[in-house]
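Beneath this line is the structure, given in structure tokens, with notes to follow.
Excluded from the complex is one protein chain; the other protein chains are retained at their positions.
And now, subunit A:
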Amino acid sequence: MDARVEQRSERRLYRFHGGLHLPDNKHQSTGQPVRPAALPTLLVLPLSQHIGAPAKPLVAPGDSVLKGQMIAAAQGAVSAPVHASSSGTVVAVEKRPVPHPSGLPAPCIVIETDGEERWAELPEPWPDFEQRSADELIQRIRDAGIVGMGGAAFPTSVKLDPDRPIDTLVINGAECEPYITCDDMLMRERADRVIAGVAVLRHLLGVRQCLIGIEDNKPEAIGAMTRALAERDLPATEVVVIPTRYPSGGEKQLIRVLTGKEVPSGGIPAHVGIVCHNVGTAAAVADAVLEGKPLISRIVTLTGEGIAAPCNLEVAVGSLASELIGQAGGYSARASHLILGGPMMGFALPDDGVPITKAANCLLAASEREDPDPGPALACIRCGRCAEACPVTLLPQQMYWYAKAKDLEKVQEYNLFDCIECGCCAYVCPSHIPLVQYYRYAKNECWDQERERKKAEHARQRHEARVARLARLEAEKKARLKKKKAALKKKPDAAGGAADPKKAAIEAAMKRAAEKKAKLAQEGVTPANTEALTEAQQRQIEQAEARRKEASDGKQTSESP
């Protein structure tokens, strides 16, 4: 133990630029242990609780489902399945309000629970996970529907399958956002579970070392994790206490603090030989591998002056926010805004009738004092505090001017896409300009533009192909006409020329016909269509011939002088 503590203090830590010391407001919700939330009567499970393709439903209304049963399957490489978080009956597969900044409803599977909590048959527990291959473990984690539980909700299995060697596993227990304490409570109460997950991840990735970063404002969690780690005694694995400075829990910032490495712009941690997972994700991995349990519940912090009894609840994924708040004593009279996530990066919910998803870590019911209306934004006075606070060393002010002017090229030149939307700039802005919203807007415009550009490119290619095809057809037509014209021109002098076989054939035929005519004339036969006539017809013809002869003879005579 002591040696570990010493080692801990010796580790050199690194700084990132900017950042903020924020009032952390965490004590409000850490007073009581985590308690399980009551089973809700209705579970609303969005098909898209992760980054990537939405899951594909495997059930229809009327189907009965068991707890832990997969009800929607992953689609494509970057996706995650969804499991029923309790047993019951599917009552609808339809669009429902979901927690999303757009406020738009999205497809969900709605389950009416039966209260029996009957479990589906789960995959066999693998306490001997060391015997399992990495591929088997990754498939297990993918099938368990595990996504990054720190908030980003990126499918965990994808991160565990990097295409290059990994040297260091970073476990994120920083939890730098004010108010949120779900990771803190998880580490305090279930440190062994987290460490068990770390052991699985460590084995799976075959890393040289593992660093568990925790901010120094969580001494209980640090103590619990250190003890759990000592019991387990994983090789080259350390709990590293880092200074509390927002946003040290950002993946790239935490990696910088712990290792001094910078994840390259536009790159992922694997590019510097690192994979980073949240402590909650590690615990979920332990459940999936060691017990075969899919990700169907999580710890959620309910806090803020708008909540009567702030606490942490273990919540079935798909529970409605409104019900959970009821279990935290309901709203206090001061509740004025409801925020999903922390105050810095979370977003305001217009209504509490939305489900808790896998990555939802906090419901913050803020009072007017906690989240006051900043009033209309004033003009930017170019004070540069935003640049001082930016953990990515961007120039937020310049990005703001160009985003406002819709100069997308210029705003990208100022590295818009390196922005992690942590909100430090907006927090310190004396003019109270909602800077992050400008950047999100600019990013969306850039994506739209890119899509438009691709569409235009596609249309251009099609147009060009069409023009080429028409030109080719036109050319062929012209060539044919030209040939015809040339043939017509050649005709006058074609008498001698037998260049054209067709013409020659025609001429030959005409010649033959003429010869035949001449021959017949010689024989005194007039050609007539007179074969195969009936006798009567023959007679009529003869009579007619005789009459004609008579008449012509008479005429000839009379006319002769």
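The criterion applied here is as follows: contacts are C-beta pairs under 8 Å (C-beta built on N, C-alpha and C of every residue); 3 or more make two chains touch, one makes a residue touch a chain; residues count from 1.
Everything below uses one rule, namely that contacts and distances are computed from a predicted model.
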Using the UniProt record as the reference, specify the protein name of the hidden chain from among "ABC transporter ATP-binding protein", "Succinate dehydrogenase iron-sulfur subunit", "Molybdopterin synthase catalytic subunit" or "Ion-translocating oxidoreductase complex subunit D".
"Ion-translocating oxidoreductase complex subunit D"
Looking at the full complex, which residue from A:Ala366, A:Val411 or A:Ala442 touches the chain that isn't shown here?
A:Ala366
Touching the hidden chain, out of A:His100, A:His432 or A:Lys503, is A:His432
Touch with the omitted chain, as defined above, among A:Gly173, A:Pro294 or A:Gly423
A:Gly423
Option touching the unshown chain, where A:Glu116, A:Asp135, A:Asp216 or A:Asp351 are the choices:
A:Asp351
Taking the entire complex into account, which one of A:Ala308, A:Ile339 or A:Ala360 touches the absent chain?
A:Ile339
If the hidden chain were put back, which residues of subunit A would touch it?
16-17, 22, 178, 252, 256, 262-267, 322, 331, 335-339, 343-352, 364, 366, 369-374, 376, 378-385, 387-388, 391-395, 397-398, 414-415, 418, 423, 426-432, 434, 436-437
